[in-house]
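All protein chains of the complex are present and in place, except for one that has been dropped.
The chains carry the letters A, B and C, assigned in the order they are written, with residues numbered from 1 in each.
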Amino acid sequence: MQKKNVAVVGATGYTGMELIRVLSTHPGFEIGAVTSRSEAGKTLQELFPYMQGTKSGSIAVTFPDPELVARDCKTVFLAVPHGAAMDMAAAFLDQKARVVDLSADFRLRDAAEYSAWYGLEHSRKTWLKEAVYGLPEIYRDRIAGANLVANPGCYPSSVILALYPGLKHKIFDPEGIIADSKSGTSGAGRVAKTGTLFCEVTDSFRAYSLGSHRHTPEMEQELSLASGRDMRISFSPHLVPMNRGILSTCYVTLNSRMQTQEIRRIYRDFYQDTPWVRIMPEKVLPETRWVRGTMFCDLGFVRDQRTGRLIIVSCIDNLCRGASGQAVANANLMSGYDLDLGLDAAPLMP
Amino acid sequence: MQKKNVAVVGATGYTGMELIRVLSTHPGFEIGAVTSRSEAGKTLQELFPYMQGTKSGSIAVTFPDPELVARDCKTVFLAVPHGAAMDMAAAFLDQKARVVDLSADFRLRDAAEYSAWYGLEHSRKTWLKEAVYGLPEIYRDRIAGANLVANPGCYPSSVILALYPGLKHKIFDPEGIIADSKSGTSGAGRVAKTGTLFCEVTDSFRAYSLGSHRHTPEMEQELSLASGRDMRISFSPHLVPMNRGILSTCYVTLNSRMQTQEIRRIYRDFYQDTPWVRIMPEKVLPETRWVRGTMFCDLGFVRDQRTGRLIIVSCIDNLCRGASGQAVANANLMSGYDLDLGLDAAPLMP
Amino acid sequence: MQKKNVAVVGATGYTGMELIRVLSTHPGFEIGAVTSRSEAGKTLQELFPYMQGTKSGSIAVTFPDPELVARDCKTVFLAVPHGAAMDMAAAFLDQKARVVDLSADFRLRDAAEYSAWYGLEHSRKTWLKEAVYGLPEIYRDRIAGANLVANPGCYPSSVILALYPGLKHKIFDPEGIIADSKSGTSGAGRVAKTGTLFCEVTDSFRAYSLGSHRHTPEMEQELSLASGRDMRISFSPHLVPMNRGILSTCYVTLNSRMQTQEIRRIYRDFYQDTPWVRIMPEKVLPETRWVRGTMFCDLGFVRDQRTGRLIIVSCIDNLCRGASGQAVANANLMSGYDLDLGLDAAPLMP
Partner (left out) sequence: MQKKNVAVVGATGYTGMELIRVLSTHPGFEIGAVTSRSEAGKTLQELFPYMQGTKSGSIAVTFPDPELVARDCKTVFLAVPHGAAMDMAAAFLDQKARVVDLSADFRLRDAAEYSAWYGLEHSRKTWLKEAVYGLPEIYRDRIAGANLVANPGCYPSSVILALYPGLKHKIFDPEGIIADSKSGTSGAGRVAKTGTLFCEVTDSFRAYSLGSHRHTPEMEQELSLASGRDMRISFSPHLVPMNRGILSTCYVTLNSRMQTQEIRRIYRDFYQDTPWVRIMPEKVLPETRWVRGTMFCDLGFVRDQRTGRLIIVSCIDNLCRGASGQAVANANLMSGYDLDLGLDAAPLMP
């Protein structure tokens, strides 16, 4: 297979690191450029000693110059903070590169909504219109033809995959949905902060940003499209003392007395073309370690007989499925590759 | 202070160990007997080398003989499995000892409900009628005069304290309440099982017993009393890779447009006589480590403006507040001591 | 590539699970049989729900019948306890299958030494003579031609790779060597025991089997061969609250005033033909996460100027490099494949 050169713009965060990990054994992509403002000048293995001995280790980290990078790399992964990403994406797109943006900058179709939640004016509204939301199970065909893919947020990946088929098939009520999500600490990023020091996180558990997390509008946008009407959900993120993984416990009200067996069948049909959404059998509930390092999204279903609620438990790896692996899956589609090329690893257990 | 002799019946589990820890520096109690079927014959420090050098270390662990134990110890803590506890409690009560039972055997007032959830006939229905539910914030006076206290479960302690005042004051609707709880692994007990091995729990997160956990009827019993009507809740337990702590995220629907400031005031009033329920200020959400090793129950309040829901976050230490510390608090009341005697430690941070 | 059928005998432990993980994406091997006495009759994905959606998921777990298994699978991985492995290996060898035994049964060349450390008579002394110690960096050619490979222990893999070149090149004294090793808890196995429950391991650290661990004679056997004389080492294992990884801090006395730069050069030369031993640059010390899920063995060197000692720090993944990945590497050699076929993943970080 002739490999395509790709660029990783922003290498020092956890999503940048995960991109490099996934790409380093990908049969269809070659890392042609790695950039970082702060670390330019080093080799990748000087920056990350654990990359020694891999074929990407000797790559030189460079300053992010779109013109230079796009000469060799026509597919670009942006792993830079929101706000910075929109201009960077535009610069690469101007160079005729195709962009998978891992930030939030192109996820919300409504620029006003973006401003309201992110406190920034959107500077690239034209590109915003062209951006495709990069959830392969929903937008596979459009992603294949896109120049700009807005890679979904980690929490939204977990929650949308859990709720989309049920809303589409009107199995449950779009009103009153709650997503109580729990994330590993890599989701908090790699910037040094007291609150995410080891001793502030380990052996403890906490909620944060209840009712106000920025991933909320992204979920609502996609779920509203599924249900066909404007809807609101309660989204509650929590921090778990673990590296990777998101588990979302989703509470919905059933529209009928449908049994979980039938619900499972509908979900299985909906996801029949994706290799990654796994419908757990009766009485099996997913665990985050079962998806560690993979693209899997595991879904478990329980009907609470006593309250009539349906509970859907969804597990993903926030860095792989919820960010960098999904970005590579989108690049696979954009490149005409099989969706799961280079993304078929079994989970690292334990 | 003249110390009273107390007995710890069942020393080898985590609640037995926590009883011994709390009692070993308690100014009003002396450990007069420690029993264990499997470990009788050892000293406490042979069983638990970490108890060397404490004044309880040289106590001999004996076989649980109620007649013998009750000669010296008129207050008995039962830390044995449910099912076994009811007969053991009766045997001690027959010896004129007063009993704090940490098992579930005397928590449900309705013996049929007990049978339904625990799959056992209740063999001590007469004593069941006398038992007092040992939540000091609600039953303080009755506990003081009780011969048999049913020490609350860990999850119920966390959820009832979070919801009781609001239901009592009709702040929110008794219908549709969800308690999404997350517990440290000590809650799963100290019996060797593959599922709670270190490598099966660490760096992972999972849900279990959704809609079917045995602590559900206990919550519903007490919350129904608070709200004045029979109510059901959705209770969802999860396992956190940490030693101690429960965080419950409780979702309720407000009956009015009441602001959290006012809700806090009502809660503060309700809990004014207890040293342990701490109402977090605006924008502060509790973390389980903040209550590590203590009797505190920390409550945080968030109104989700977009969905109209109130979210109450509750944190306790499942072993101290949720089991053994609470048992000692009940024994304090039964002995005429100050409620918090020997229970005023600051949290172990980090 | 025409894939060869291989069998995994003993699937329920961590090394069995790791074999299945590594083999499930291996381009040269197909899992033809998975056996387990206790779990026969299930499919692999019923046993391990995280294997759903992988191509190995639907394999049926069978009872370990060598005759039946060897019909289809001429390469067999034994992941059964020591003691049981020797007869099982012989049974497979009698069926003309080639065996990689992950137990300790064929590691010690001297059957008397085996009896002394393992408390068992060796029942297969003829096969013992034929067995090749499966450390590819040392015995590459002999492994390629072997019918029976004794896969090294996890601690020995870490310590031997750290010390072998230095002893061979007489850089340091064979006398007085100390290996202070720290292992992740997966090394303790998956059998349910109180001592390896989550709450007994997390947030703690301990030493065990000081001066008496069964991996000691295995290290001494190979290091004696390196140094050309019978030698003893002090080996001290410790338990770390983490899933995977071994870090060995090795203390040796230099024979000369050689600088670490020169020592690094000698090590780099010695390991030039292996893709996996990485000599860390000056001032960089390896961390276990840097090798997570991989075959890498990272070596760091520090000369303690004040005491004249050389300290060699060695990191491996105990399950991959220290067990199942190494077993697959040996099977690669036995099959005429490239040493690192299917074993070139980058570390899972974080």
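Convention: a contact is a pair of C-beta atoms (placed from the backbone, for glycine too) under 8 Å apart; a residue touches a chain by one contact, two chains touch by 3 or more.
Not measured: the values here are computed from a predicted model.
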The listed residue (A:P152, A:P217, A:P241 or A:G342) that touches the chain absent from the view is A:P241
Given A:K3, A:K129, A:K170 or A:K193, the correct residue touching the omitted chain is A:K193
For chain B, residues touching the missing partner are 14, 17-18, 20-21, 24-25, 48-54, 56, 186, 202-203, 243-244, 275-276, 278, 280-281, 284, 286-287, 289-293, 296, 298, 344-350
Residue list for chain A contacting the dropped chain reads 14, 184-186, 190-194, 196-203, 241-243
Even though one chain is not shown, chain C touches it at residues 176, 178, 180, 182, 184, 199-200, 202-208, 210-211, 216, 232-234, 236, 238, 240-245, 247, 249, 251, 285-289, 292, 300, 302-307, 309, 311, 313, 350
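Methods note: only the chains that are shown with their structure count from here on.
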Across the interface between the identical copies chain B and chain C, with over half of residue numbers shared counting as same and under half as different, the residues used are same
Max Cα-centre separation from chain A goes to chain B
If CA atoms of chain A are superposed on chain C, the rotation in degrees (nearest 5) amounts to 180
When centres are defined as mean Cα positions, the distance from chain A to chain C in whole Å is 35
Whole-angstrom distance, CA centroid of chain B to CA centroid of chain C, is 45
Flagged in chain B as touching 2+ other chains are 184, 199-200, 202-203, 241-243
